[in-house]
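Removed: one protein chain of the complex. Kept in place: all other protein chains.
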Amino acid sequence: MKLDSKIEALLFYKGEAMKIKELVKLSGVDDGSVENALLELKEKLSERGIWLMRKEDEVQLATSPDMSDIIEQMRKDELTKDLGKAGAETLAIVLYKGPVTRAEIDYIRGVNSTFILRNLLIRGLVEKISNPTDQRSFLYKPTMELLSFLGISSIEQLPEFGTVQDELNKFAENKSDEE
Amino acid sequence: MKLDSKIEALLFYKGEAMKIKELVKLSGVDDGSVENALLELKEKLSERGIWLMRKEDEVQLATSPDMSDIIEQMRKDELTKDLGKAGAETLAIVLYKGPVTRAEIDYIRGVNSTFILRNLLIRGLVEKISNPTDQRSFLYKPTMELLSFLGISSIEQLPEFGTVQDELNKFAENKSDEE
Partner (left out) sequence: RVALYKKMKSQEYTVKTQVFEGPLDLLLSLIEKGKLFINDISLACVADDYIEYINKQEDFPMSRTADFILIASTLVLIKSKSLLPTLDLSSEEQESIETLEKRLKLHQMMKELSFHISKNFGKKIMFTKTPSKNITPVFSPDGDLSVSKIAEGIRSVLLNLPKKVAVIPKKVVEKVISLEEVMENLAKRITKNLKMSFKEFSGIGKEEKVNVIVSFLAMLELVKQGAISVSQDEHFSDITIESDNIGIPKYD
């Protein structure tokens, strides 16, 4: 694969600014080759929907400025679309069992919750905090805005809070039996 | 800006799979134009570091399979790559024969597949949709994530896909045998 395509893939994957020297390190070539490849990539992207942006020693891929209106529309759609059954279920687990990891949510629901959690995060309904027992994972919990929107001052006010807790805990215990 | 560039920008911004009808809505043109633009985009990306993936009515951008090793080095977390015999068999059925019901999977495997299917759902490798012909059952089909892990940009790129489809169609001719 050509160096400019390699760099394009790295920048795409990262999704944010990368230091040029990081690109040099990852692609295993010298600075000059990376500089040349960046020029080539910029040229190739000139007529496309993605641009190569450069600020000092950092580069990044971004959508071209002409796209701002349509992207604004897309963001609005993401924020207003119906939460659906998956949304209600995931939100309910975060409320009743939070702070909770994604793995626990997935296990309880029996399906993967990556995309729905992403949507709940950008909508400010849940937030993620670092997990004190595992550096690599996060814990999800309801936002203050969500609680006040629902009109509950403490989690225990949720309907049948005690019984739901019991059932979820019982289920979580069975998990450790199985493994 | 050209439609294929617009679509590229939308997919880049979104960073995950998008329904084609969503692209139609956002770009304000008809289905046919979007389909043509997608073909054009695929063509333009063919030699690049980013590829266009397609599964039924969904598309997404992803890094070229050749970049797999280098990107894995960038990641902090370890990916689970173990499928086991039961997992690989079930995925083969879902990929080559999907959408399928659990009953059909059991019929071919000769064992109950409830647990393995749950596991694959949690890992986001298969998804279930309601069965249009039977409200009480579900249909299982591959996810975009599964194609990503197999390094293919569409399901037709699976080894022997065409010949297997022909053979399966031959089997399906005496469909009444299946309960």
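Descriptive notes on the structure:
Should a chain be cited, it is by its letter among A and B, assigned in written order, with residues numbered from 1 in that chain.
The rule is simple: contacts are C-beta pairs under 8 Å (C-beta built on N, C-alpha and C of every residue); 3 or more make two chains touch, one makes a residue touch a chain.
A quick note: this is a predicted structure, and the numbers were derived from the prediction, not measured.
Counting the whole complex, the residues of chain B in touch with the unshown chain are 12, 15-16, 51, 53, 60-68, 71-72, 79, 81, 83, 85-86, 88-89, 91-93, 95-97, 107-112, 114, 118, 147-153, 158-160, 164, 167, 171, 174, 177. Contact between chain A and the unshown chain involves residues 12-16, 79-83, 85, 87-93, 95-96, 108-110, 118, 121-125, 127, 143, 145-146, 149-152, 158-160, 164, 167-168, 171, 174.
Assume only the chains that are shown with their structure count from here on.
For chain A in complex with chain B, the touching residues are 1-2, 4-10, 12-15, 26-27, 44, 47-50, 61, 63-64, 66-67, 70-71, 73-74, 77, 106-107, 110-112, 114-115, 118, 136.
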